[in-house]
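A single protein chain has been removed from this complex, and every other one stays in its place.
Lettered A, B and C in written order, each chain numbered from 1.
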């Protein structure tokens, strides 16, 4: 038993931490939230130079073939920023999905540019906000001579504005769920950023978009269980990102209890303020150890499906709760869009249901452990 | 709008309060818990003299025909004791069920002795602990020449040891749920009190118990919806009992924060102790006003089905949570079986699922408001 | 008990008809502006102007303060009349409280208690008639809940106070007429004895107002740079600011209560009926039904707490801890319900929908959870006040505050 990081991982961690401090000071994220410009092309380029895009991929496709835990250590630090943009959505999830689903030609064509940050592939999976699963895939792929037409609306696509192409789920005329890559500049695609208590999310409309057969992933477009396999390896990285974000919220909130003086003493002396911090710490550490235990299972080749769903449920809920409890400590000053607290608060609400709510993943965990009759 | 009690109700309240102080000091309840003798025949007699048994019944059947709110005011005070025994189970629920379901001859035969405390009729409805509803009625009533045979086990019958007869739900050979009154001394009945974190509950086993046709309620044994009608009027009285109990817990806990001194000051000065009291007050007042609004709806002849289920869910959950938060204030001393805290704690856990868990009643509330397709 | 909010004594039956008809008239063509989030976070000028206009019309009739003497802008009516006005307004989701952006509901009673005859005569009518807009200007950058630790200086200079300092997180997106302000007259003075209360005209030279962009919409920083405030605007006398503040806080913390039914739940149910997954409405999903049930029960509990506070205010029944209990419960309930909305509808709960009023906008319902954990104190001060009012750890309980 050894719950510490390896020397390499400590090194990865430091490099990523320095990067965040230098390139992505928290107040930037708050700027981005205000002007809705969360996509920073130069950040993708830099991440590519650091080798973080597709870093778990085999070297032949442009990756560094590192372990899931190695990769998670980096994304935990990125979460501290929080560093926005498609580093996870394209660099991890799309990359793993392409690796799982595609033919070697497709991999060779799609993955290297993705790893170099020349292309940004953004998953656009479900057509319904209120559910996560194949049942919520409704976009239609209709056959016509020499190809297909794609019609549908993906109401919430995370990082959509960064896309050079979309990794899209659709339903064939036979009702089968398939996956395809669509150039973001194809005629018939409209991207409409959302306004509200969320960030980096847009509606993507596919209106009679022409798709050629070779754009289907693999020979036949793969299927939902291919996506599940890709998610098994990707979701824990997203969890690590949320753990890092929660750690940052916990750290700057505890520090605030030492420096902020009210009624003649640091607020950290008040039991109620202490109790808010206790709750943050519990959500943080519950998420941290659920995540790293899952990563360990993956890296040691143990079955991990249920653990992955558990970690996603705990980490998304944990980040959400951590920001709410932090708001109890920060009160007014924490509600100013110029304050890092707001960057985390909005992001935590956005990630709560990204790729499925905690509730959905708890149910998937149960189904993995105790299949229903 | 007037949220105060009438003069009559204030008078009822005082009489009941004096009765509790004089006849049922809290420590007795704790005694009863230890020696498992919660049934006190003389208490039933006295309650009958006070006119509390069947007090909502028409006078012709021995009742006082008071309003639901009048009755609730009395039971709220009884809850403060908490006064145990069959005052609700026989005096309210069984009485209302008989009134709803029975022929006039049956009413004349059954109700007056019940009101005078000469008979104690105890409902024994479901055969399964993990559900509340007709689906959980499994005892079988099999036809034979000139009557029936009753077979089954009611695992949790509240106040069973007080019964002179049981008001029992059973399934006919056709699968219909019917209700019947069975003399508690009939051959084939075994009553086994339970040992555990509960009080006044026993298993009642019916082994080939002979039942004559006239023991079926009404002409044909009534049905589940007759019970629902009886519950509409009975459950709010049980809620009031739990509200009174929660009020007692709140009051003696707040008082403890004034008298108990630790680290040189009354514990009520500590924010954490204050916060436990805040939570108790919220559960108490949520239950109180849900209950009295429901009683008002009933007394003014408005539709009340959903409100009844809401009140039962909130009051049972509220009493349960109130005792848990009170334990946080009382710590060690509150876990001594000689302390009133324990009487309430055990009773709150027992009533949590009596006649259905809060979860079951929330679902029934939703079904009443928004019937399922 | 009678929970019916519009069972009238004979002498006001006619009045209810009059008010109902009058309000119907005012709302012709403005039905979309019914309901009140006490402060809208949308900076909707149409709504703002309509509210202010309605307030002015109510004020002209003395209906904003029906119990006040006419000379102070009241109508000299009875409590029953006030109940009629409140209940009829509630039918439009409004109430006589400071939903009209004027703060009159708090300022007027404080002036009655602490103003001189001259001040009442001059300041009260424009306020009680909602002609002027007053901002509560208390919070300071480093003050937080501890308002007694006031750094904004007001030094007496002849018949003026010279005010210097900064207040934050106050007001709305449109400018005020007066700044209702706590100031420090002597930085070296004893705590609680070195404060004064000023009713500062916002147009005075040296007053600068700057927008702040916050989770719950635009608020402002107010800067005072050698602002010379005539001494006649001093409320409650020299160094009596803390006493005035206490009256102010009682009103802010006491809670007015309300009897409007929250319309949010109906819209949630509509969403769940109209949203189908795999052809099946969400409303058929047992987990969704459980979430809706919990949400509904908590909204009902809040409605009952509000009605109780409301009734006790009129019936003059003591209810020491009702205000802080209601505020604490409401803040926590909003957090829970916001998460329930996201659990039910995912990101649909996070997108602003300008086609519906803010109070039924899911995005607002979610944002108001973390967004209103503070304001008139915090979760923590709510519970502090609860404990004081109930006398936890103290020999006696505080007396109930006057909140009407």
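The criterion applied here is as follows: a residue touches a chain if its C-beta (ideal position, glycine included) is under 8 Å from a C-beta of that chain, and two chains touch if they have at least 3 such contacts.
Everything quoted here is computed from the prediction, not taken from an experiment.
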item	value
Candidate in contact with the missing chain, chosen from A:13, A:140, A:205 or A:362	A:362
Where the unshown chain meets chain B, residue by residue	34, 128-132, 135-136, 155-156, 194-198, 201, 260-264, 270, 272-273, 320, 323-324, 327-328, 331-332, 335-338, 342, 345, 349-350, 352-353, 357-359
Contact footprint on chain A, counting only the chain that is left out	1-5, 69, 254, 257-258, 265-271, 273-275, 277-278, 281-282, 285-286, 289-290, 292-293, 295-296, 300, 310, 313-314, 359, 362-363, 365-366, 370, 372-373
Footprint left on chain C by the chain that the document does not show	286-287, 290
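To be clear about the criterion, only the chains that are shown with their structure count from here on.
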item	value
Chain B and chain C: spacing of chain centres that average the CA atoms, whole Å	42
Residues of chain A engaged with two or more neighbouring chains	270, 272
Touching two or more other chains - residue numbers and ranges from chain C	380, 383
